[in-house]
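Before I ask anything, here is the structure I am working with.
We show some of the complex, not the whole, and keep each chain where it was.
Chain IDs A and B follow the sequence of writing; residue 1 opens each chain.
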Amino acid sequence: MSPEATDEDVAHVVERVESVGGEAFVSKGVVRTIIGLVGDIESFHGLNLRTLKGVADVHRISDPYKLVSRQHHPERSTVWVGGRDGAPRVPIGPETFTFMAGPCAVETPEQTLESARMAQSAGATILRGGAYKPRTSPYAFQGLGVKGLEILADVRAATGMPVVTEIVDARDVDVVAEHADMLQVGTRNMANFGLLQAVGDAGKPVLLKRGMTATIEEWLMAAEYIAQRGNLDVVLCERGIRTFEPSTRNTLDISAVPVVQATSHLPVIVDPSHAAGRKDLIVPLSRAAIAVGADGIIVDVHPDPETALCDGPQALLGTELRELAQACRKLPALVDRVPSHERATTA
Amino acid sequence: MSPEATDEDVAHVVERVESVGGEAFVSKGVVRTIIGLVGDIESFHGLNLRTLKGVADVHRISDPYKLVSRQHHPERSTVWVGGRDGAPRVPIGPETFTFMAGPCAVETPEQTLESARMAQSAGATILRGGAYKPRTSPYAFQGLGVKGLEILADVRAATGMPVVTEIVDARDVDVVAEHADMLQVGTRNMANFGLLQAVGDAGKPVLLKRGMTATIEEWLMAAEYIAQRGNLDVVLCERGIRTFEPSTRNTLDISAVPVVQATSHLPVIVDPSHAAGRKDLIVPLSRAAIAVGADGIIVDVHPDPETALCDGPQALLGTELRELAQACRKLPALVDRVPSHERATTA
């Protein structure tokens, strides 16, 4: 309460809190009175406490999310991806390290297959590839759509790699779910609540990227939207946040990994490619991601970055991909994890 | 080019640029060579210049948007809203100042009508009100949906105020366009490109809020998505950006108004309510918006903020609304504008 608040103001707040079934504990000081609320936070939302006379500020103490919180679910979860068309089921969780890779965009069957083979040789167990591309410019390549999904399904059959692909429109949920093993919600759609609900209903694991300016709490609330539809197979993906620093496309918030793991039971992986936007940083950032304890990474590879239709400057190949492969083999053991292929199960 | 770039590297870049019909001018210095490109920027996108050997950095010099740029359309535009059910057509543009107001969310017919009457008495000519509410928490009030749209249409008929309302899902475009006079794309959906294209096709004026962490360039690119569908009736709305400052919900980027007006021909208005999130700042920020040259403002009002289902703490009434009304009457003349009702035309 503000220093000017009267006893009536305090009494009015207490009355409102009790009217919705909560308890209010009044701590009265010389200058200022503090009221501690205990009860169902949802019921407090409707009170508009900040509008009440004499109220100076309102601090929420408990977490606003429930289903994705560790509070009622202390064990960290494992999400299984795959098990179709002969592809294994691959775990993403606290005991493993899962390496996902593939081209930013699906361009042709050949480029996709070649990218998948590169990824697989480097140790990747899940194939990423975009059929629907959300692009800042309406004049940029927007993806192959259904044709791209079919290519991904063919490449899965050829390689045995389960497929994760982005969905940008709630109207496409059925067709994407039909072809892919995991649905990705991209950074620009993290707060597209209709899309979150639609993927929550689709019955497939979801890869939920952090909005490029979302707080960790907002990101977990987005996961709660999916969970609320009965789908707890959500994997979070840190991909950099927007700051004032111009030397990288975004600033990889590496601390988000242990913060999320302390707060939520959901797995969390790192996308160093989109965070940095620069090929020369992918290997060191991937090593950092493994060492900080991420449950996996997702990386862009392309057989010919110079001709890539999307994000060529960050796609790996050659020496850098070999270095990355080596890091993914050697470092997980140091944080008590095994590479995901050692725990993958045949369908 | 980087200092280590060879003559072959330079020649390769020149060759690639020329292969897509562009021109490349080489400026060779003692330490470093600069190549200036001239031609169609879209054709350069496919070159992945950053991936070419010897390239240190790429700077775009020209604007990436075309239809919304002032470059080919130097006159600033006026967008007209309304003309249905007896409501007038209200201009938003360089000669007028347009005051929009209404409740954050449509709750009941009574609350909506009362809010509209309050807004109208204060001088507002366009009614805002949300039927679909994008909420961070899945447990918060999500809006009345179609029922809310019907209430808004009834209130329009009763008051003669054209209606602007938010659309959050491309699947709702038809029903929203049927009831409303102007479609609002909210801050969380600024980069929901499918939604932008859908509203671009709807044939109604659009109010496009800036993403809470979008650069002005990205915001204009979002407008370009709508324009590219043949709809140039887009009004931009600055509503605060995310920064490290915690005393306001967002930081109102007041400079965005003259920056947009220097770059784009589209009208631009200011939403001080959502920027500040605090009632006590609405009047001073509205005065600042008028004085900086905004083409309008959009403000939350509510007859009983204490019981509002959404954003009660920022809704105006009583003294503050009277102060705002006075500012909207007196200040526009000082920046050579007339209140929009003086130029509104009957349908």
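Side notes on the structure shown:
Assume contacts are C-beta pairs under 8 Å (C-beta built on N, C-alpha and C of every residue); 3 or more make two chains touch, one makes a residue touch a chain.
Predicted model only: the values in this text are computed from it and were never measured.
Summary of assembly composition: all chains derive from one sequence, 2 are present in place, and the complete complex in the structure file consists of 4 copies.
Basically, only the chains that are shown with their structure count from here on.
The copies chain A and chain B differ by a rotation of 180 degrees on their C-alpha atoms, rounded to the nearest 5.
As a whole-number value, the distance joining the C-alpha centres of chain A and chain B reads 28 Å. Within the complex, the chain A residues that touch chain B are 42, 45-46, 48, 50-52, 64-65, 134-140, 168-171, 188-189, 191-194, 212-213, 218, 221, 224-225, 228, 242, 279, 305-309, 312-313, 315.
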